[in-house]
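Shown here: the complex without one of its protein chains, the others still in place.
Showing subunit A:
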Amino acid sequence: MGDGPPSLWEWIGRNWDTGRAGSIKDLLIDHLTMSLVPILFALIVALPLGLACVRWRWLYQPASGLMNIVYALPSLPVFMLLISVTGLSQTTVIIPLAFYGVAVLLPAVVGGLDSVPDHVRQSAVAMGFSPLRRLLAVELPIAVPVVLAGLRVVAVSSISLVSVGALIGQGGLGGLFTRAYQNPFMPPVIVGIVLIVLLALIADGLLVLAQRVLTPWVRVRKGVAS
């Protein structure tokens, strides 16, 4: 993007940090908040829920079914409904995104725990692990790659979906698109798209990095795979 027309750079320079609400910097921070909070929430909810679903199998179908229905609801009516409770606030954007996150992460957590080979679980039992210790020291670590793969999807989609909040005036960088709607001027649109994509790439990159650090036993496997 180094070769953009000078007017683009001028526009960025003038709008980066105006000290007023709606500066690019402000929007960026809003965007980060509204995408990161749902990711964290999804993780905090999906982990215990996933564990419960593995422990009590009958719970999994209804739980994932419910999450999928929530996931399928179109965002506009959901916003309308939420506005009556939480108003035109960031919370109104954060709540549905958090549910989407849970919908994606729940199967990832369950799949991750299911990916623990039975003989590995059995030998942990046979060596005298207590159930809690087995979960923490054996099952969760082995589930990490699958959970992280789910988390990458959640992170990227959450960052991209925040812009929908612009419909209620809370879209983070998405706000830059609605401006262009009123006034056909391209720089805000370009800046919005580039920053959102950049954010998504950075988040994804960080998660890939986390995966390499947390699960060296998976990375090496790829290198040696025959």
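Going forward, a residue touches a chain if its C-beta (ideal position, glycine included) is under 8 Å from a C-beta of that chain, and two chains touch if they have at least 3 such contacts; residues count from 1.
As a convention for this text, contacts and distances are computed from a predicted model.
S.K.: One chain of this complex is not shown here; going by its UniProt record, which of these names is it: "ABC-type quaternary amine transporter", "1,2-phenylacetyl-CoA epoxidase subunit A", "NAD(P)/FAD-dependent oxidoreductase" or "Ribonucleoside-diphosphate reductase subunit beta"?
M.R.: From the listed options "ABC-type quaternary amine transporter", "1,2-phenylacetyl-CoA epoxidase subunit A", "NAD(P)/FAD-dependent oxidoreductase" or "Ribonucleoside-diphosphate reductase subunit beta", the omitted chain resolves to "ABC-type quaternary amine transporter".
S.K.: Among A:I44, A:V120 or A:L206, choose the residue that contacts the chain missing from this document, as touch is defined above.
M.R.: For the chain that is not drawn, the touching residue is A:V120.
S.K.: Mind listing the subunit A residues that contact the chain we can't see here?
M.R.: 117, 119-120, 122-130, 133, 138, 141-142, 215-217, 220-221, 224
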